[in-house]
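With one protein chain removed, the remaining protein chains of the complex are shown where they sit.
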Amino acid sequence: MAISGVMRPGHAQIRVLNLEEDVKFYRDVLGLKEMGRDKSGRVYLKAWDERDHHSVVLHQADRAGIDLFGFKVRDRATMDLLESNLHSFGVKTERVPAGEMLETGERVRFEIPTGHLIELYAEKKDVGNGLPYRSPAPWSPDADRGIAPTRLDHALLGGIDLDGARNVFIEALGFYLVESVVAEDGQTQIAVWLSCSNKTHDIALLRLPENGKLHHVSFWLDTWERVLRAGDIMSMNNVPVDIGPTRHGITRGATIYAFDRSGNRFETFSGGYIAYPDMQPLVWPIEHLPEGLDYPQRKLHETFLTVFS
Amino acid sequence: MAISGVMRPGHAQIRVLNLEEDVKFYRDVLGLKEMGRDKSGRVYLKAWDERDHHSVVLHQADRAGIDLFGFKVRDRATMDLLESNLHSFGVKTERVPAGEMLETGERVRFEIPTGHLIELYAEKKDVGNGLPYRSPAPWSPDADRGIAPTRLDHALLGGIDLDGARNVFIEALGFYLVESVVAEDGQTQIAVWLSCSNKTHDIALLRLPENGKLHHVSFWLDTWERVLRAGDIMSMNNVPVDIGPTRHGITRGATIYAFDRSGNRFETFSGGYIAYPDMQPLVWPIEHLPEGLDYPQRKLHETFLTVFS
Amino acid sequence: MAISGVMRPGHAQIRVLNLEEDVKFYRDVLGLKEMGRDKSGRVYLKAWDERDHHSVVLHQADRAGIDLFGFKVRDRATMDLLESNLHSFGVKTERVPAGEMLETGERVRFEIPTGHLIELYAEKKDVGNGLPYRSPAPWSPDADRGIAPTRLDHALLGGIDLDGARNVFIEALGFYLVESVVAEDGQTQIAVWLSCSNKTHDIALLRLPENGKLHHVSFWLDTWERVLRAGDIMSMNNVPVDIGPTRHGITRGATIYAFDRSGNRFETFSGGYIAYPDMQPLVWPIEHLPEGLDYPQRKLHETFLTVFS
Partner (left out) sequence: MAISGVMRPGHAQIRVLNLEEDVKFYRDVLGLKEMGRDKSGRVYLKAWDERDHHSVVLHQADRAGIDLFGFKVRDRATMDLLESNLHSFGVKTERVPAGEMLETGERVRFEIPTGHLIELYAEKKDVGNGLPYRSPAPWSPDADRGIAPTRLDHALLGGIDLDGARNVFIEALGFYLVESVVAEDGQTQIAVWLSCSNKTHDIALLRLPENGKLHHVSFWLDTWERVLRAGDIMSMNNVPVDIGPTRHGITRGATIYAFDRSGNRFETFSGGYIAYPDMQPLVWPIEHLPEGLDYPQRKLHETFLTVFS
């Protein structure tokens, strides 16, 4: 199979400080669709063009951050195989039973060396994107409700042992390195962009002095014009914008970074190039991080390396 | 590996009636970069953002059409494995020695049941995209020369035994079905869109009464605004436009179909959605082909089913 | 005053065959806002970003077409002066009393030599665009409802004595010629684009063998991406598209021509250049009308010169 193994980011479980306020934010401002709640009180949402039951799970907590980030794999056999790879690589896993998350099959859960919980799963209910699977229109009315990303795109996670976490993704899970930022020594990676697809990244990792940190969860928009519209909607709703609209030099993507009601950074992202694993990875020496982050301004916004949840 | 097997369309060898005229067209109007000529007189070109040596090979002939369409695979072991799959599937292959095409390794060549020559190869020289691999700008000045697609995207090939050809791609080569047009009987596929990536298609097939036909070779543009610019440049250069600018219902992509100087149809294409193999394929009953082809106009342009090379 | 005299197209009164069906169309598909009905049964609508009470008036009739096209002038003194100009020019006028049209002051009405009723008025109630006049957001939620043009932009009217009608606009009303199509003799104007603003046209005229014809009423969209969205919405609602999306060579504008439920052609239009009266008018010899109409395709769509209401 040309596309096999890990297919894509499938869900982010995010901690919020005031559940109803952030449900309102993710639904009415970001424009996700509320899909259900479970008995533990978690709220499930999806982006309009996703067909699986949910991609964002909100979870009331006393501090912001990310509980776990899950990837959908091709099928159950793939999940078993990847779990076996993880074991060979020395990563302990546990199985979370089907149904623990609404409409979701059994998951393989493990901690990566940066202290984040990652999950693999093969089954989540296809609830459709609101369009028929026969002769569909190119978009549904949901595309005009709020910022309305089409998809959960990726996350940037931060922690101490970037090398260890990177190796899990690359060597055990089949991701490939697309771009990286390297320190003055020309060797130490400060940040890596990893892909399991033709996107420029499905997961990115940042070397930080503390483990388990969330830099941002990213949502896909189709165009630069939609990024501008996202910025407008953020402002109309008093969403604190961190950086953008601008273009990243890294990945070439257009972006706005902003914060949800609990201080979790999220990104509305578009563009970039079509990536392939035979491409020589692009390298950004740390002194070029400013243009890697904000290409027009060539500016290393201070919050980028200091604010996390 | 998440991305393995066949990675992408790598080259189209196209027959043209007056080589120099079409070299000028592909270089100055379409905006490809001329990369070299071989002793048999073939001319090699690439799109600006491709890093491999070439993606279009022009070949003087007395009738227009496509000689062969090649795919780059992950590595030599993959090429061997896929060749073995092809043999198991009853497809005969031959090896074309390295160097027969400039800067290209050994290729596995075979004929699919629609009468087209398809190739697999693992090696082509990385000549770069004109940007450094350290801290690159998001685009090079080449992006403003002619229509300037970033990549060869896909081809639509036509022939009698669509089912047989489709099966080779899906069962032997690991492609997956993304969308299809089906006849009044609700079963017979008239056209299929097949992907080996997260693009909506890397190859498409059309059921035609004659074998070996080229419907179009497609080139990727980043935005709908670039599609408009492409249309302007076509008109400035008296390029006959067939259909567009418009949006396909099928794949959601924005498009213009036009003809090179020899009557080969090509497409400038942008957009569509991010495709995954677990998505239920979309089906267009033949009576909805009009909106599948030209979504705003809901019009089955007559040339679509009648003009080929 | 730099901007004085006639300011802009202010209303088009359009005949429809089935009032409620077209009210639904103009409101839910085109995305105008229904503003009221008068005792004669006319329905008033406005585009979201217009501040005056209405710009489209629908009128039940047994044949489609346009009753009248009105322009807002700077003030009452201007209206009096322009009426006096019209009289000097030999054009008879009548005064339509304030209130004959909802929320609209007295109008000066006259027939131009192509048989169309044109009106001038100075007063129409400012009902706002849904945004406050203090610190407004850049757009309101209405911008996402239907095609949602920001404004009525212009009309193209057809009749026998184009020269006479053109002279009324230019010599009595202060419009200027921006572009024209001329016949094989190099003199006779087949169509003219006239502006009273910095837009490429506020009124256009087409030489036709019959008087009083409506070619199209045009609505302004801000971007080419909104034009694509308009085409999508047309298709979703089975609106017959005539031409487009494409770019006019004439005015450089991006366009879709389509028909309302009664067969009146309308246009969703964007772009063009900033026009000034000191610019030498652009001339399109009739043999270049194809690219003037549809720049990418260089095609004279047959309906353009044959279908009117």
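Just so it is clear, A, B and C label the chains in written order, and each chain counts residues from 1 on its own.
One rule holds for everything that comes next: a contact is a pair of C-beta atoms (placed from the backbone, for glycine too) under 8 Å apart; a residue touches a chain by one contact, two chains touch by 3 or more.
Everything quoted here is computed from the prediction, not taken from an experiment.
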| item | value |
| --- | --- |
| Of C:R151, C:R166, C:R207 or C:R229, the one touching the omitted chain in the full complex | C:R151 |
| Candidates C:Q60, C:N167 or C:S197 - the one touching the absent chain | C:S197 |
| From C:G65, C:G212, C:G231 or C:G271, residue that would touch the chain that is not displayed | C:G271 |
| Residue of C:G5, C:P113 or C:G231 touching the missing chain in the full complex | C:G5 |
| Residues in chain B touching the chain absent from view | 137-139, 144, 223, 225, 232, 235-236 |
| Missing-chain contacts mapped onto chain A | 224-225, 228, 231-232, 234-235, 238, 241, 244-247, 249, 254, 256, 291, 295-299 |
| Missing-partner contacts on chain C, residue numbers | 1-8, 49, 51, 72, 74, 126, 133-139, 150-151, 173-176, 195-199, 220, 222-224, 247, 249, 252, 271, 273-274, 276-285, 288, 291-292, 295 |
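Going forward, only the chains that are shown with their structure count from here on.
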| item | value |
| --- | --- |
| Same or different contact residues where chain C meets its copy chain B, judged by the half mark | same |
| Length of the line joining the C-alpha centres of chain A and chain B, rounded to whole Å | 31 |
| CA centroid of chain A to CA centroid of chain C, Å | 47 |
| Separation of mean Cα positions, chain C and chain B [Å, integer] | 43 |
| Residues within chain B bordering two or more other chains | 224, 247, 249, 291, 295 |
